[in-house]
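Input: one structure, supplied below.
Every protein chain except one is present and positioned as in the full complex.
Chain nomenclature is as follows: A, B and C, assigned in order of appearance, with residue numbering initiated at 1 for each chain independently.
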Amino acid sequence: MKIETILAGHGGQGVLELANWLAYFNLVRGRHVAYTPSYGPETRGGKVKCFVVSSDERIDSPIVEDPDILVVMNRPSLDFLPLLKAGGTLLVNSSLVKEGARRDDVTVVEVPATEIAGGLREYSPEKGKDTAIAANSVMFGACLAVSGENLRAEIEGIREVFTHFLTGRKAGYIPLNVKAVEEGFEHVTRARSAAPPPKGSVPLPRPAP
Amino acid sequence: MTTARDFLKGNEALAYGALRTGLNAFFGYPITPSSEIPETLAVEYGNPQYPAFKVFLQAASEIEAINMVIGAAATGAKVMAATSGPGFSLKQEGISFAAGMELPMLIVDVNRGGPGLGNLGPEQSDYFQATKGGGHGGYRTIVLAPSSVPEMASFPSLAFSLAFQYRTPVIILTDAFLGQLKEDLMFPEVPAPEFDTSWATTGARGPVRHVISSMHLDLPELSRHSEHLRSKFEEVDRREQRSEKFDTDDADIVLVAYGICARLCQRAVGALRAKGVRAGLLRPITLSPFPKGELAAFVERGVQKFLVVELNTGQMLQDVQLATGGRARIGSLQRVGGLFPSPSEIVREVEVMAR
Amino acid sequence: MASAVTNEVQKSRVVVDAERCKGCDLCVVACPQQNLHLSGSLNRSGYHPVEFEYHGKKGACTACGICYWVCPDFAITEVLRWKA
Partner (left out) sequence: MIGIEGHYEVKLGPLPTLTGKPTHYCAGCEHGTLTRLIAYALHELDLRERTVLVDSVGCSVLAHEYLNVDAIQSPHGRAPAVMTGIKRMRPDLLVFAVQGDGDAVSIGLSELIYAANRGEPITVFLVNNGIYGMTGGQMAPTTPEGMVTMTSPHGRDIATTGAPIDASKLLATFEAPAYVKRVLLPVTPTPATDFYNARGSIEGARSVRNAFRVQEMGGFSFVEFVSTCNVNWKMSILKSKQYATEVLAKVFPPGLFKDKFGVEKR
């Protein structure tokens, strides 16, 4: 079972970190992964577009042309919508992207990631510091929900991802990021159970147990 | 400590691969996109887990670096340098001397956009310089082309064993994309092999004096020496051609691509097979010696069409043309400047050729 | 451009190109009269650009030009002096 994801936004939104976490999470789950950092002529001027491929078999092309999931963290990245596979899933940071998606053959999941992250101040080691930057962790949770992961069984996997990446001084931010992942996951789970899937969308297969 | 399964950039994996196979010395000079290699080695220098790694030094230039490599290699040590196009050009004189002196060493070239300053995007435009001998005089080197992060990790040990077995410089030709790509990998528990280095300089201890030189003023002597270098490479050519084949047994058209292009072609072959087009892929792993045996076999079997996919303006293309001896049609799909052919573009090109 | 309060003529003026400014603070800390401050707003690149006020903490701008000379992005484009 292979999932191809494109993550797009601008430098400073933590898109590359999010892509790394997503790839490492799949590695911890025993899958092959390939992460391509910001790539392509349109990444000049701070724009970021990166790929994460996870698969049970050896990965052929790490470059993704028609992703199963497209994560859009800011308005300009919506331009990549035509790349999304029919039946794929568009994950949008609706805090920054107000415009609706103009395709009805994909599942659109809106996540107010920046707002959700902003509400988690009490989880930050520096009390009162703005936690909106954890929007990428909220999106991480949303990605897992959309990929059909069972977060309750995976909470240790999430902690392992953040312990791997957030070392030294940054380790203090692990609780905030884990909480943000849970919030993102819950938000998508609630939203998806409410909204009917659009016509023509193929639900993503459950990963092998 | 690298756990059982790691998640590393290609450049980092290559550095750890070298350390784990007993790297003794590294001489470098900063150049994007190869910097993670010296930076990883600088962090691991002095780590008791790699006791063989005795020397790490940043030289004042790539020319100084390659000459430091020559000195350390002459002591029989496992020595590596890593650079990108512009630095690789500066090292060519040193590589020619090393080939003439039959010194084993590993040179890594992380190919970027060229010529000249070019850019930092991936290309495969250093192919001629790496495979045809970029320095002066008649010599050949062994050139390995990884196409994944696991191969970036495993090729240093293969490179050193070939380098010491045949006493020759070995080049790993990778590119800016593979250097930055991150994949999961499992470091093989490969023993750090020891090699016969009785030829090495030891300070005239013992009965035999060692003079390691590429100078042969006497004409017949240089002739004999160059003949020796040629016959040595003929043996390499006979025994060390390496490649990987995908779906070629019944293929009507065979794609030929190395490094990252091979992975794009792998995806394209899958898509073509799904459409009923009998396509296959030959991925050269040694660019020198070029796997011409496989290509000759395909032509023998009746394959009439080949498509060479590469990130330059037609370099490996010439080796495929030579290996197929004019008895097949050779298509060429090229992208340069750091751009890529997408798998769907490759599929369309094959469909046009297949008609 | 007379200042609203005293209708007195402002002897000098510093022209800032807010879009070029990267909010590096060098002119702010180097200005002897402390007339320059980073504004609360953001320019297109996401930096807080600097703003000029004729009256600084230490006194009125003397058109000394130090801000012009230290600005690494030429965002301080002009230093003007009033000629009666």
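The criterion applied here is as follows: contacts are C-beta pairs under 8 Å (C-beta built on N, C-alpha and C of every residue); 3 or more make two chains touch, one makes a residue touch a chain.
On a predicted model such as this, the values are computed, not experimentally measured, just so you know.
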Just to confirm, in the complete assembly, which displayed chains does the hidden chain contact? B, C
So which bits of chain B touch the chain we can't see? 28-32, 35, 38-39, 42-43, 46, 57-58, 60-62, 86, 116-117
Which parts of chain C are in contact with the chain that was left out? 1-2, 9, 12-13, 19-20, 22-26, 29-30, 32, 34, 47, 63, 65-66, 68-74, 77-84
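The rule is short, and it goes like this: only the chains that are shown with their structure count from here on.
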Compare the CA centroid of chain A with every other chain's and tell me the farthest one. C
Could you state the distance in Å from the CA-based centre of chain A to that of chain C? 43
What's the distance between the Cα centroids of chain A and chain B, rounded to whole Å? 36
Show the residues in chain B shared as contacts by 2 or more other chains, in ascending order. none
Residues of chain C that contact two or more other chains, please. none
Residue ranges of chain B touching chain A (in the complex, touch as defined): 5, 7, 177, 180-184, 260, 263-264, 266-267, 270, 338-340, 342-344
Enumerate the contact residues on chain A facing chain B in the complex. 20, 23-24, 27, 31-37, 39, 41, 59-63, 65
